[in-house]
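For this view, one protein chain was removed and the others were kept in their places.
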Amino acid sequence: MIKVGIVGGTGYTGVELLRLLAQHPQARVEVITSRSEDGVKVADLYPNLRGHYDGLAFSVPDVNRLGACDVVFFATPHGVAHALAGELLATGTRIIDLSADFRLRDAEEWSRWYGQPHGAPQLLEQAVYGLPEVNREAIRSARLIAVPGCYPTATQLGLIPLLEAGLADPAQLIADCKSGVSGAGRGASVGSLLCEASESMKAYAVAGHRHLPEIRQGLNLAAGQPVGLTFVPHLTPMIRGIHATLYASVKDRSVDLQALFEQRYAAEPFVDVMPAGSHPETRSVKGANTCRIAVHRPQGGDLVVVLSVIDNLVKGASGQAVQNMNIAMGLEETLGLSHPALMP
Amino acid sequence: MIKVGIVGGTGYTGVELLRLLAQHPQARVEVITSRSEDGVKVADLYPNLRGHYDGLAFSVPDVNRLGACDVVFFATPHGVAHALAGELLATGTRIIDLSADFRLRDAEEWSRWYGQPHGAPQLLEQAVYGLPEVNREAIRSARLIAVPGCYPTATQLGLIPLLEAGLADPAQLIADCKSGVSGAGRGASVGSLLCEASESMKAYAVAGHRHLPEIRQGLNLAAGQPVGLTFVPHLTPMIRGIHATLYASVKDRSVDLQALFEQRYAAEPFVDVMPAGSHPETRSVKGANTCRIAVHRPQGGDLVVVLSVIDNLVKGASGQAVQNMNIAMGLEETLGLSHPALMP
Amino acid sequence: MIKVGIVGGTGYTGVELLRLLAQHPQARVEVITSRSEDGVKVADLYPNLRGHYDGLAFSVPDVNRLGACDVVFFATPHGVAHALAGELLATGTRIIDLSADFRLRDAEEWSRWYGQPHGAPQLLEQAVYGLPEVNREAIRSARLIAVPGCYPTATQLGLIPLLEAGLADPAQLIADCKSGVSGAGRGASVGSLLCEASESMKAYAVAGHRHLPEIRQGLNLAAGQPVGLTFVPHLTPMIRGIHATLYASVKDRSVDLQALFEQRYAAEPFVDVMPAGSHPETRSVKGANTCRIAVHRPQGGDLVVVLSVIDNLVKGASGQAVQNMNIAMGLEETLGLSHPALMP
Partner (left out) sequence: MIKVGIVGGTGYTGVELLRLLAQHPQARVEVITSRSEDGVKVADLYPNLRGHYDGLAFSVPDVNRLGACDVVFFATPHGVAHALAGELLATGTRIIDLSADFRLRDAEEWSRWYGQPHGAPQLLEQAVYGLPEVNREAIRSARLIAVPGCYPTATQLGLIPLLEAGLADPAQLIADCKSGVSGAGRGASVGSLLCEASESMKAYAVAGHRHLPEIRQGLNLAAGQPVGLTFVPHLTPMIRGIHATLYASVKDRSVDLQALFEQRYAAEPFVDVMPAGSHPETRSVKGANTCRIAVHRPQGGDLVVVLSVIDNLVKGASGQAVQNMNIAMGLEETLGLSHPALMP
């Protein structure tokens, strides 16, 4: 039984970790920390967990208790993992960080986008970007895993088959992404109120969103060269789900794109390439760790449209984190993650 | 491994059975029938099941194939189980009927409310009302189980502690119930369109809803006398969930109602009596087989208010059906049903 | 042209006043105050108003500027109108207060429910409760009008025909009310986030909600004696709307309740008694100043069920405030308020 610690478990990725780990046959949450909720039982904050973690309460972070765990998840705002990771790694535990702290390879770029100095540049070398469909081997032996962001997961999984095959023009990629409101977290902000965010649709951060450099970094690697990417996120009136609509110019019309995608993901347990002509719905992955993808070439033109959907809290965060844990701990990769999506 | 058949699996209770049974370690769906979707793979109709039932397709009902199953679920409109149950029971299989066909003990009352003759009155004697919190022993040996309706489950679980204890005035009980739209099924009706049912609230069937006689029958048994019940269902702009707000006059103010409810359900794995002062939310049971209850006596008066929430598709239908299967087949009652609710 | 001032216009009742007054042919907003948004244009905070109030900006409250208005609306948290009303009334302007400050006749009861001393008990004598269907004559000459709360409006309009006629047992009235989330205001609270409040239903404040004494006060007057009322509010996953489901025992079965309600409201421009058997939907009044009511006697029993729906921001707040303004200023009562609801 793997001993699990969670740092900062009061937000949506925290409660989702608890939900998923409650179903995991080989993991047990030993410690969960929160400064603001110290002493509060997790089931009092999240009544859906009543009957599942009845003895577990939030406590203030303690490196000794966390260090006694086999794996420590960080479900924290950016900067927190920077501060704690070094000391914690020294205890010998593994860190799986759901925040953005170790996603970018370049500390300076991180600083530019997050508006503060990078707090642990010395750890970047050992940090592994936890996208199993690209980095599975490195994840197996990683001590510090940076779980990809939600938009980056949906977008990279949709575009890398084209880029790895050298088919798409890397200069003009577009990711028009629609996210449910849970992506904004559980903080009390006016913009996330039901009365503000339901019955409406809007783009945001068109000038530049923090996930842009992360996506670009991943696409650069897949393409083997710097890509030009326009990324426009949208706030969608629903709780969960990301729908990435991806546009790329593919001049070679002789390629069977359907076959390309199917082959690329043939061995992947959590990527479902749907039949030609499909339109994946975000609800088809609600609560599940699956990314469903469909590839289109409208009117047989040069522009390829890839549709890629995930649950931002599962494959876009906590589910992918557990998938990383399974890989890193030598377990069956799908353990605890094989339940179907909730539909309707 | 229990062999399972499902008759009429294209609706919401059908797909929910498939979702739950996909996680059940001791059951395997062998047959699923639908006349309209004959030959269609279940994962083509319900993409959330892709990767789970890839070999399973709908077929036309066949008593031989169904009779070879250990358990056959009916997830059909009323009347269908009437027509098939007799022949099927003769094969030796068990029937767990999610429809209303065998819920009422009185065939004439059934006819009045459903507007057609009862099709199998001779089977009523062996039919067991599948509310485990009341009928667990009878369920163990039942061959024909009538799974309670969604409103009846939430309402009975909320009121029977008061009635069994002889505390509530049985003459004037009120059940003000709010249901998500999935209770109306997957049929294409204007009233269930997103544009008609979202961003709105309304009562319906105030003059008399088909669940009224079912609830009354259960409360009569608990009270040991005929009760007077006013039942007002409301359509609520959400997919899943029932919130029953129950009103009963309890003149004896010396009784500790919180203790009464806690004792009544102390051994029940799927009824959660919340701490005094709680307000259960339907989302706290979304996707889970739990009924959460809170009991209030506002301003210390005579009127007791019980709040009872379930997921209408789980504890109100398919989850309760699986719970019945577990009991009837001698399995652990919670098998395949212990995952937490999806929240947020 | 009536000169209008608005104190505290940044919340939902404030923007709704602006929306309604933009369509009012005889009113013009001269001043709108907000300490936090001083200098901000209203159309910058509320883009739906772009093109309507392009010169209007929030300013800090100034009694001279407000006093120069014919009418000043308060759309403020409780306590603010207490502090400003006396000085403002001395200027000769009229006050229409959308807050709870002057709704209760009894200053001590106000203090108990709002947890602070009543700030202006000397003004209570001249305060008029602004429910036109009850108090129209007093409103005509009022200088200080307390606009009823949202739950109190829906509940009183539904019950007073029965109580005024002496038909209902006043000892055991029940108001089971369902409100959209906008009733909780525009404050950034976790409970009002889309991810917390959508796809869920819950009761709240069952032990006692601040609207309880206000409703009771109105029903006492209608009944001519103290009533016993149980009031259970519920948070409903939609933006606007209140659905009050009201229960009263009416032993006299000879009365034609439909006729009673139709006669009571025959002359009321904003109360619509629907045909017998109707189930009013909240969306049928979305954005409109109408209360729609239907009266039922299920199964011909003693318990009468009244269904009453309003838009909490219109007839439950800002629309009713404008209706009061029209009456008090001697205008046609429906002026600026006759547009239909937005449906779908």
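Going in written order, the chains are labelled A, B and C, and every chain counts its residues from 1.
Methods note: a residue touches a chain if its C-beta (ideal position, glycine included) is under 8 Å from a C-beta of that chain, and two chains touch if they have at least 3 such contacts.
Note that the structure is a prediction, hence the values are computed from the model and not measured.
Visitor: Which residue from C:Lys178, C:Arg240 or C:His296 sits in contact with the chain not drawn here?
Guide: Only one of C:Lys178, C:Arg240 or C:His296 touches the chain omitted from view, namely C:Arg240.
Visitor: From the list A:Thr93, A:Gln217, A:Thr282 or A:Gln320, pick the residue that touches the absent chain.
Guide: A:Thr282
Visitor: Mind listing the chain C residues that contact the chain we can't see here?
Guide: Spelled out for chain C, the touching residues are 12, 15, 18-19, 22-23, 46-52, 182, 186, 199, 239-240, 272, 274, 280-281, 283-288, 290, 292, 338-344.
Visitor: Footprint of the hidden chain on chain B, which residues?
Guide: On the chain B side, contact with the omitted chain comes from 12, 181-182, 186, 188-190, 192-199, 237, 239.
Visitor: In the complete complex, which positions of chain A touch the hidden chain?
Guide: 172, 174, 176, 178, 180, 195-196, 198-204, 206-208, 228, 230-232, 234, 236-241, 243, 245, 247, 249, 277, 279-283, 286, 296, 298-299, 301, 303, 305, 307, 309, 344
One rule holds for everything that comes next: only the chains that are shown with their structure count from here on.
Visitor: At the interface of chain A with chain B, does the proportion of residue numbers present on both copies reach over half, so same, or stay under half, so different?
Guide: same
Visitor: Distance from the CA centroid of chain B to that of chain C, rounded to the nearest Å?
Guide: Chain B and chain C have C-alpha centres separated by 39 Å.
Visitor: On chain C, where are the residues touching two or more other chains?
Guide: Counting only residues that touch two or more other chains, chain C contributes 195-196, 198-199, 237, 239.
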